[in-house]
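Note that this complex is displayed minus one protein chain, with the remaining chains in position.
Then we have chain A:
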Amino acid sequence: MKAGIVVFPGTNRERDMAIALKRVTGQAPAMLWHRDTTLPKLDLIVLPGGFSHGDYLRCGAMAAHAPLMAEVRAFAAAGGHILGVCNGFQILTEAQILPGALLRNANLRFLSQDCHLRVERADTAFTRLWAKGDVFRTPMAHGDGNYVADPATIERLEGEGRVAFRYARPDGTVAADDQAHNPNGSLNAIAGVFSENLRICGMMPHPEDLVDPLMGGEDGKPLFAGLVEALGR
């Protein structure tokens, strides 16, 4: 699996992502600068976390129009696999590659803490090493993770099974109005969504920050190991 990580000015989680990817593929992913205008041959593009362009205007708004994003869009249209984490998810929504938007956390606080995610479907490249309903722990660190979309979009996402992950209690129950377990106030406790073809996944929490016992656990590793299984080592 040849992976490339897109770096914008203000991106700061690209090294964590590179470590997670190298751990499962054995090779360092390509680092791609946002002003590049061509992509190398890749199996996976990752938009990592951070504060691209200082979060000015709206998180991800400027990055969504970076020169390389035209190539990312073409990669998506050709059926390529893309993972967007945190700011990467925000960029994918701003670029309208994924539906919805991420608003300020409902309690207005920047939240840096662990959360639990429930896997909503297991038949995707991102979730194949889990079973539907599995719960895993993952860190989250964001100020704007409150997922919203208009009612018709939410209905479509739910109807088409395009919710990837939901914030949940450790026992797997989901309560969108329970602030302790849906900390940013996301609609339907949505923490991540898929594109229509299930090859693009955006999520707010950081599974790449829990892939090594030294980090306190490997709970996020199945996502990356699953991608390697799906896309080849």
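Heads up, the rule we're going with is that a residue touches a chain if its C-beta (ideal position, glycine included) is under 8 Å from a C-beta of that chain, and two chains touch if they have at least 3 such contacts; residues count from 1.
One rule holds for everything that comes next: contacts and distances are computed from a predicted model.
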item	value
Choices "NADH-quinone oxidoreductase subunit J", "Glutamyl-tRNA(Gln) amidotransferase subunit A", "Sugar ABC transporter permease" or "Phosphoribosylformylglycinamidine synthase subunit PurS" - which one is the UniProt name of the chain not shown	"Phosphoribosylformylglycinamidine synthase subunit PurS"
Which residue of A:L111, A:V148 or A:A176 touches the chain not shown here	A:V148
Among A:G4, A:G80, A:G100 or A:G220, the residue in touch with the chain that has been omitted	A:G100
Sole residue of A:A77, A:L108, A:A180 or A:L214 that reaches the chain not shown, by the stated touch rule	A:L108
Chain not shown, touching residues in chain A	57-58, 61-62, 65, 93-94, 99-101, 103-108, 146, 148-150, 185
